[in-house]
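Just passing along the structure, written as structure tokens.
Every protein chain but one is kept in place in this view of the complex.
Just so it is clear, A, B and C label the chains in written order, and each chain counts residues from 1 on its own.
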């Protein structure tokens, strides 16, 4: 039977896998940002996650909130641009919502993601359909909550989240951007995938992969 | 029997033909100057000869020295670069040597060219083999003088000059430049034809064509 | 990619070494990537802090010095700097009179400066006010989007508010002045070629030999539309038209900036300025002051932008006040 909780080691593993996926997809993320932005999203995320992993190699927080606060502050201080404050705020609020624990069950995970999303929305003021990372994050969270409501387990919840994130990311292609740098293009932004939605999807890919072991 | 003199109308015709040849070969002259100079020789010569023809369309001097003085001053004032003072001095000295006449016989033509060459050498201080216009002008003049010495007529003298100019021009290809902008390249200047030798050859082409009618 | 660099990762850090070596009027905090006016914090003066992604030089680091900024935070190429840098700069320039943050309107810049202001409020007693510059008429202004970008007016604003700060005016007045200036200025840009972000290694976009981008930003982000390459005369019209349509400039003498994007030779900028001046002359509005050159760039992009500011006697006076920076210098 699959585990019902994510341990702090698994959460760290999640971050390491995310780092790996960002590196693997760095050129593609930058390519996406070339089309409708300023050609740096892959570079930004790679720099930020490298700093996070560097930090975690030095000190390994024992509590989830400390872990994610460290992640948040490192991202904020190393990424810059739009994605720095947004991913930073995401992890900061996640940390605040789950508190000083050493593992997360499915509900706690959802609580953290919920708070994270609220932070991103507050900071960036984007809604669903504005062609941003929200378009991957929101569907992922909702899919997870739906699984939880129908009594699904952690693995099922995360798998559903990952799939929904990917669908949400793909759905950004036809959208006309209303937030972020892509909004300057108006109608010309349609036909391209949002880079932030793509990196956010990698975050859920990493989580699903970590839980799959 | 071919004529033994060049009339002032033919001299004007010579200049018009030179203008036409420069225009026709403008891109090629600039191309040659791209390889070992600054990519403007065709542009310079075309601008200068267009100004000359413009001038001659307005006033048609009746005397050879006035004609060539006009040509000289117009070239000096419109070409610039190295070729402006050199071609200008060439025509200025030519004018001074032949004096206030209305036609030139073979000897007078040679005298004019001789003085013109002396002017170019004085102004530019280049010798034979330095990979400049001198390498077309000098052989042309010497070929002409050789024909005169053996009693050849005007047409023969000019044809010989034209052929010698072309040979001299071709002989600049393997030379290492010692004067002008191409000298900055040192050994790298070898393997390219000198643009000024190419335009000087066109001057003799135009003369031969004018005499051929 | 052909650039005068070592490792693409080190471009910003190494350029800061060069600025420090070259410019006597500044000092550099390399750990935080902040260029300070050498004598900051200046007593009896509000501190002016700006910053943004690198690749727009001389903006912002080249505008640090007497009569302009007290500090500039350098981000990665085209990437906003981070709140910790801005907080540090804020502390470094505050002499007890508060600090004005001058922010170009990009989502990243706005959010990072916002976080910095929040941190300053939480951790220090420093009063921070923020002005957001948004002068680019290529972008539709709307409550439901990220709004207009901040471009050329930033340069003029840093000069003018810098002069006012030098006079010892209080933060509230400087912030109000900055907003007046922002409201009175508009810009529009175009590109002939793309730029290449060093770490990306290839051009951000491709333009055919017979195309140009109209309404380009300063980050290689695509413009309003891709149009056929036009003559300087037509380009001047295409830049001017949306600017004049957006704001009534008739009341004041103008400060005009014809700015190169980094890869445009000066001879072309002067030629363009001639075209612009002709159009303005027809409108009858006098040009009081102008700048022609590379002032807010986009790496090696070829192209230009036009900025027009509706000035008045007071702004002209501030414009003429002494300034001593790498990018602008006169009167001293």
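Everything that follows uses one rule, which is that a residue touches a chain if its C-beta (ideal position, glycine included) is under 8 Å from a C-beta of that chain, and two chains touch if they have at least 3 such contacts.
Since the model is a prediction, treat every value here as computed from it, not as a measurement.
**Student:** In the intact complex, which of the depicted chains does the undisplayed chain touch?
**Tutor:** Touch partners of the hidden chain, whole complex considered, are B, C.
**Student:** Return the single residue from B:11, B:52, B:67 or B:82 that touches the missing chain.
**Tutor:** B:82
**Student:** What residues on subunit B make contact with the chain left out of this view?
**Tutor:** The missing chain touches subunit B at positions 30, 34, 36-40, 43-44, 47, 76-86, 88, 123-124, 178-181, 183-186, 188.
**Student:** Which parts of subunit C face the unshown chain closely enough to count as touching?
**Tutor:** 1-6, 11-12, 14-22, 54-55, 57-58, 62, 192-193, 207, 209, 212, 229, 231-233, 235, 258, 262-275, 277, 290, 292, 294, 297, 299-300, 302-304, 324, 326, 329-332
Criterion: only the chains that are shown with their structure count from here on.
**Student:** What pattern do the touching chains form: line, ring, star, complete or other?
**Tutor:** other
**Student:** Identify the chain pair joined by the greatest number of C-beta pairs in contact.
**Tutor:** A-C
**Student:** How many Å are there between the centre of subunit A and the centre of subunit B, using C-alpha atoms for each centre?
**Tutor:** Each chain reduced to its C-alpha mean, subunit A and subunit B end up 75 Å apart.
**Student:** Please work out the Cα centroid separation of subunit A and subunit C, and write it as a whole number of Å.
**Tutor:** 32
**Student:** Per the centroid of Cα atoms for each chain, what is the distance between subunit B and subunit C, given in Å?
**Tutor:** Going by mean C-alpha positions, subunit B sits 55 Å from subunit C.
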